[in-house]
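After the structure tokens below, expect a handful of questions from me.
The other protein chains are all here in position, but one chain of the complex has been omitted.
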Amino acid sequence: MEAAETVKDIKRADLLQMYYYLRLTRALEDRVTALYRQGRIMGGVYTSNGMEAIAVGYASAVGRNDIIAPYHRDMGAFLIRGITPGEVIAQYLGKRTGPTKGKDGNVHMGDLKRGVIGFVSHLADNLPVATGVALAFKIRRESRVVVTNTGDGGTSRGDFHEAMNFAAVRKLPVVFFCNNNQYAYSTPLHLQMAIRDVVDRAKAYGMPGEIVDGNDVAAVYVAAQRAIRRARAGDGPTFIECKTMRMHGHSEHDSAKYVPRELLEEWKKKDPILKAEQMLIQLGYADAGVFHEVEERVRKEIEAGVEFAEQSPMPEGPEALEGVFANDDEVKP
Amino acid sequence: MEAAETVKDIKRADLLQMYYYLRLTRALEDRVTALYRQGRIMGGVYTSNGMEAIAVGYASAVGRNDIIAPYHRDMGAFLIRGITPGEVIAQYLGKRTGPTKGKDGNVHMGDLKRGVIGFVSHLADNLPVATGVALAFKIRRESRVVVTNTGDGGTSRGDFHEAMNFAAVRKLPVVFFCNNNQYAYSTPLHLQMAIRDVVDRAKAYGMPGEIVDGNDVAAVYVAAQRAIRRARAGDGPTFIECKTMRMHGHSEHDSAKYVPRELLEEWKKKDPILKAEQMLIQLGYADAGVFHEVEERVRKEIEAGVEFAEQSPMPEGPEALEGVFANDDEVKP
Amino acid sequence: MTTAAPPHEVTYLEAISQALDEEMSRDDSVFLMGEDIGPYGGAFRITEGFQKKYGEWRVLDTPLAESGIVGAAIGAAMMGMRPVVEMQFADFISCAFDQITEVAAKNHYRWGAAVPMVIRAPFGGGVHGGPFHSECPEGWFFHSPGLKLVAPSTPYDAKGLLKAAIRDNNPVIYFEHKFLYRRLKAVLPAEDYIVPIGKAEVKRIGRDISVITYGAMVHLALEAADLLAKEGIELEVVDLRTLIPLDKQTIFASVRKTSKAIMLHEDNKTGGIGAEIAALVAEECFDCLDGPILRIAAPDTPVPFSTTLEEFFLPKVGDVVAAARKLAAY
Partner (left out) sequence: MTTAAPPHEVTYLEAISQALDEEMSRDDSVFLMGEDIGPYGGAFRITEGFQKKYGEWRVLDTPLAESGIVGAAIGAAMMGMRPVVEMQFADFISCAFDQITEVAAKNHYRWGAAVPMVIRAPFGGGVHGGPFHSECPEGWFFHSPGLKLVAPSTPYDAKGLLKAAIRDNNPVIYFEHKFLYRRLKAVLPAEDYIVPIGKAEVKRIGRDISVITYGAMVHLALEAADLLAKEGIELEVVDLRTLIPLDKQTIFASVRKTSKAIMLHEDNKTGGIGAEIAALVAEECFDCLDGPILRIAAPDTPVPFSTTLEEFFLPKVGDVVAAARKLAAY
């Protein structure tokens, strides 16, 4: 996609594509949640419900040869990088056709061919890894960048600190997003940190930071583009805090009673899909008919995905023994 | 010692005592260095040469029931807490009379009875530990505080981040000092962090921070007192950056060729002992005669310490097996 | 499950809650730290209601920072408190590895400061948790002098060992098996009791082969023993309960009696605790051995997610039966 300074600079087609991915993400995660409720899915289900704009926004800004290192509420980013709904559902169901072939579950998936670093449960662990990706680009003088994301809770971990600092010292081409959704599991922000804006953490590293409305896909996209441009130009990393709200429980088994209902009501009005629709209407780019078409398209794709996943084989037991080590010919030395 | 807002508020006796500890520290470390050069000391020798004012300043401000968690260039703090030059030398020589009975070397020593948390080589590891000390005070509603210190390099570790954040969130009674001596081993500050003042890191935690002339013992003392008062009053942690310069090599085997000579020349003029003498003279508290007396006293104490240490027994081999676990009666449950 | 149980029966999970509750009531210096243990009651709801009862400072929700949490627990412990840290999953203990092995474990040896602290680590597989929610990290800490490790297999031991751990003057890692949380129930004594650290238990007496195991695998061994008894092979099942310090006496006594030994654990085979016990037996009981010392353990891979893979990965009753038959033939 092309460089944009404000939402007006974004092409209609690009905005519509982001809208599509918002819907695809929402529909996919809703479907996965339904499967979970039916007892079809083992393990946890963490959704980005109400926060889809962040992953969709940043992943839309990333170039074909760039790399992303998403976190556990970035479904849109996986999809934009070409991991299909079918593959995602297969992953949830432990099928051999999921990106990890059943070795790992839920959003713990990655695929270097599609530029996606696999998510590690241990929060913030992938931030130093992202700096290393950027370091490789810097050493080889490639104009590629890496974009990564973390939750507000994840910023409390030492690995966040070590990654931010290293990236800043070496002016690495990496963009750090932070999905500040007010909670880390049941822990509210004020028990997580004694600052109100996570972006204040960027100052500790001499890194520019900015706050963005995380529910506005265009705003996220524009901010991501700007930061990516900086990184590509050799001007180093940026930290972007996206203000948002976790609308579901931490995972689908969690009723999130600890979240005040009014807070959810308030944020419900700022739903990123709603916002995107209002924007598209306002810009004259789309109407209810278009939204309905997208909805239909998405519905079909999800159903096709469910079918693909359900018809995929489970891995055979002994496959558990495969893949601990890479082969000699897997990477050319 | 009593509360002081400026150097003028500090009592003569207190200032003289700090001066004494500056001299004692310098003399002790010089003596240890000499022993090292004679091949008498195994392991590393890290001195606080040229930075003595920091440990002497903060440890002088600490109350009898408070706790310190010093780092590896805080010899003055050990001494002020009552660990004798003899014990220190015994520690260096691996004697049974050192605080660790030969189990550990150099400044890796501690003694809870004297309120000193033992230093751990792994830099910044003791910062979370210090927050836990403060947490115990807070839970028990004791008006005690803990003061800890780290180098500029140590602030790059994740444990620094996790400790600072936790202390700030829970407003724990802990004071974090940072000895910014421009280098971490051979690594200059600009390769350690992309900020010029380490104190900027405090902002990331919503913690007040201040910069102090680390070569001015009175300034360090006043800043420490202020922060300790805040902590004791329940107002939470403070971060204090002491600007200083490492005047010796990282350890005594290191010639520190990587440090520009002019930088050392410049800082030599700001030597903390020189500064203290100028101040004492200016305040009319002391003159060359007093300084000479202190020098003499210190010399004798060091010599007595060397004698004590040399005459102390080495531990017997099988003592290596002792003390892995605490006994049942060591702490009352 | 719990609701259907008669009121005096408690689950393994409830036994843990009870131990925490009773120790907190008994001793003011006991307090809890961890992620989401306060109003939420912890990922597994073990501390549900605790914060209401004991207040915010004794049931402390922390930032998401395992190294910082454990470090803070160490500091508090040195000041005379008895912190009990909850890892949300044992898997995240890797983030606190340095504090545990370098600070907590070495403190007393180095300079005599006791660290009476407990880390609760919900561990183990069979819960479809995948590589990061099923780990058995005990092998790492087994090789870290200065730590005590316990791993209860029953509600009774879960309660008694946790109380003993809290009263111990050393850092203790308490491995609680997630698979057992709601699957086991028992009636526990009304009065205060502990299960002493360092004592294994012979769970089933048998003359033919010793199966030495711990945690969820104890139940696998007992199942296998039932099956094998029908063939006339009598397994003796030794539940280690404490992993460090090992109860060598009980282990050796059993092997000296049966002359044959199987080590069984859910942790990866290479470098696991079974290796140490096999080595000890090979060192100390060689003269009375009538057959090779067999090990049954998970293969050397992460814990796979998919049901088919995890099933293959985990030791099975059939593995114990097969090994026992093989040994019986000696």
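Just so it is clear, A, B and C label the chains in written order, and each chain counts residues from 1 on its own.
Keep in mind that, in the parts below, a residue touches a chain if its C-beta (ideal position, glycine included) is under 8 Å from a C-beta of that chain, and two chains touch if they have at least 3 such contacts.
A quick note: this is a predicted structure, and the numbers were derived from the prediction, not measured.
Chemist: Have a look at C:Gly146, C:Pro171, C:Gly206 or C:Pro315 and name the one touching the chain we're not showing.
Modeler: The one listed residue touching the chain not shown is C:Gly146.
Chemist: Among C:Thr47, C:Ser94 or C:Thr213, choose the residue that contacts the chain missing from this document, as touch is defined above.
Modeler: C:Ser94
Chemist: Kindly state which of the options B:Gly57, B:Gly102, B:Gly209 or B:Pro237 is in contact with the chain not pictured.
Modeler: Answer from the full complex: B:Gly102 touches the omitted chain.
Chemist: Using the definition of touch stated at the top, determine which of B:Gln17, B:Ser121 or B:Gln182 touches the missing chain.
Modeler: B:Ser121
Chemist: When the complex is taken as a whole, what residues of subunit C touch the one chain not shown?
Modeler: Where subunit C meets the chain not shown: residues 91, 94-95, 97-98, 101-102, 105-106, 109-110, 131-132, 139-140, 142-146, 244, 246, 263, 267-268, 270-276, 278-279, 281-284, 286-287, 289, 291-295, 300-302.
Chemist: Extract the touching residues of subunit A with respect to the undisplayed chain.
Modeler: 67, 69, 99-100, 103-104, 108-112, 117-118, 120-122, 125-140, 146, 158-159, 161-163, 165-166, 169-170, 323-328, 330-331, 333
Chemist: Which parts of subunit B face the unshown chain closely enough to count as touching?
Modeler: Interface with the chain not displayed, on the subunit B side: 42-44, 94-95, 100, 102-106, 108, 120-123, 153-154, 156-158, 184-187, 191-193, 258, 314-321, 324.
Here is the rule we go by: only the chains that are shown with their structure count from here on.
Chemist: Taking each chain's centre as the mean of its Cα atoms, which chain lies farthest from subunit B?
Modeler: The chain farthest from subunit B, judged by C-alpha centres, is A.
Chemist: How far is the middle of subunit A from the middle of subunit C, if each middle is the mean of its Cα atoms, in Å?
Modeler: Taking the mean C-alpha position of each chain, the two centres sit 36 Å apart.
Chemist: So, what's the distance in Å between the C-alpha centres of subunit B and subunit A?
Modeler: Each chain reduced to its C-alpha mean, subunit A and subunit B end up 45 Å apart.
Chemist: In whole angstrom, what separates the CA-based centres of subunit B and subunit C?
Modeler: Averaging C-alpha atoms per chain gives centres 41 Å apart.
Chemist: Please output the residue numbers of subunit B that touch at least 2 other chains, ranges allowed.
Modeler: Touching at least two other chains: 158-159, 161-162, 165, 169.
Chemist: Specify, in ascending order, the residues of subunit C that touch 2 or more different other chains.
Modeler: 62-63, 65, 67-68
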